[in-house]
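Quick one: this structure, given as structure tokens, is what I'll be asking you about.
Entry: subunit A
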Amino acid sequence: MMCSGMVSPDLILRALSKGADGVLVIGCHLGECHYLEGNYNAAKRVAVLKKLLAFAGVDPARLRVEWLSSAEAPTFVRVTSEFSEQIKALGPSPLKEVA
Partner candidate 1 sequence: MEYRTVLTTCTYCGCGCGFYLEVLDGRVVGTIPCKTNPVSEGKLCVKGWNVHEFIHSPKRLTQPLLRKDGALTPVSWDEALDFTAKRMREIKEANGSDSVAFLASAKVTNEENYLIQKFARAAVGTNNVDHCARL
Partner candidate 2 sequence: MVEKVKARVQELLASGKVKGFIGLRELHGHIGPYLFTDGGDLDGFVIGDRKAAGDTRYPLNTQLIMISRQYPEETLGVLVRGCDERGLKTLFNTNQLKPEKVVSVGIACPQELADVCECMKPFPEEFVAGEASEARPFGSVERIESIEIGERLKVWLGEFAKCIKCYGCRNICPMCYCPECTLEAKDFQAVGSIASENPIFHLTRALHMAGRCIDCGLCSEACPADIPLRTLYKKIADIVDLEFQYRPGYQDSKGKMSPNVLGEAAKH
């Protein structure tokens, strides 16, 4: 994706239903968006979707948003490892059985 602002929440839902056990959205740091407000839009969408997932009965921890620049490789490694550990602990997505 060119920008976290292009990550439609519809695509996140699609990923979860097509077999992803979790979705990690990584965008540029807030205030550093080349398109000015792409990552703010991403932040809003993820916040709403997490709450909707919880209401629908899906653990909202399966969705996470992080802000990272391309110069932060160690943080990227830490965040992704941490997230994958967390998802492993949660087990397979309950939506996958349906799809």
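Picked so that all candidates are chains of the complex that A comes from, given by their letters.
Quick note on the criterion: a contact is a pair of C-beta atoms (placed from the backbone, for glycine too) under 8 Å apart; a residue touches a chain by one contact, two chains touch by 3 or more; residues count from 1.
Values in this document were obtained by computation on a predicted structure and should not be read as measured data.
Checking the candidates 1 or 2 against subunit A in this complex, the single touching one is 2.
Interface residues of subunit A facing candidate 2 in the complex, by the touch rule stated above, are 5-6, 8-11, 13-14, 16-17, 37, 40-41, 44-45, 47-49, 51-59, 94-95, 98-99.
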